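Apart from one protein chain that is not included, each protein chain of the complex appears where it belongs.
Order of writing sets the labels: A, B and C. Residues in every chain begin at 1.
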């Protein structure tokens, strides 16, 4: 992962973790359920963005290197991983 | 929210926040991108479960009370909130 | 389901089915894979809208009637169905 992506991803993950701690307090203080659910959905949208940033970086680095390389097994492995991640994403 | 749900939701949110902090470390330590994305997807599945628990509790408490009540505006409000939460969920 | 929702839902389902037949032709004519995937995603967004319309109507009719009724088992059944539909939706 390049440094710009690494920094952006780290900050977004820290922010999402902080957001979740805030949501935990909302639950303890008996906030309205719908408000809590909406905040959880906001965290999920933020995590989708993190995954997209990471996938984009991964495609430009490891995947490109593997596909330009000579190792057919390695090429197949990186492509299969992309398909798997996409399939799981469609089930979230 | 009943106490059982409140306790379960609080624990799951704390666990998800801890999981995200662990993922943040994975990124700082340059773990493989696909492994990081899969861990993020695991957190998202856990958050889906939290939202489902909260919605279930909300339906049995606030929504049931409102629909059995006399205030037509309040009935409409709680139903609209369910529809909105469902619609956002389908976009996550 | 009220007549307005029934008409809207029927039209949207017919439109989505027609869209899928068009996508089938795109595949047979060897259109670019990404274009095909994007069209499939458009159909899925349209189907999300249909489900939201139906859920909204269902909440205002069957669910309201059941919750205002005397049958505790029936109340529990309709609420559980909403939770289940929400849970499946979060996995799509």
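Quick note on the criterion: contacts are C-beta pairs under 8 Å (C-beta built on N, C-alpha and C of every residue); 3 or more make two chains touch, one makes a residue touch a chain.
Only a predicted model underlies this, so the values are computations on that prediction, with no experimental measurement involved.
Hidden from this view is one chain, which touches chain C at 1, 6, 9-10, 13-14, 16-17, 20-21, 23-24, 27-28, 30, 32-34, 36-38, 40-41, 43-45, 47-48, 50-51, 54-55, 57-58, 61-62, 81, 85, 88-89, 92. The set of chain A residues touching the chain not shown comprises 48, 51-52, 55-56, 59-60, 63-64, 67-68, 75, 79-80, 82-83, 85-87, 89-92. As for the chain not pictured, it touches chain B at residues 90-92.
Simple rule for what comes next: only the chains that are shown with their structure count from here on.
Note: centroid distance chain B to chain C, computed from Cα atoms, is 21 Å. Averaging Cα coordinates per chain places chain A and chain B 17 Å apart. Between chain A and chain C the centroid-to-centroid distance comes to 27 Å (mean Cα coordinates, whole Å).
Counting only residues that touch two or more partner chains, chain A has 92.
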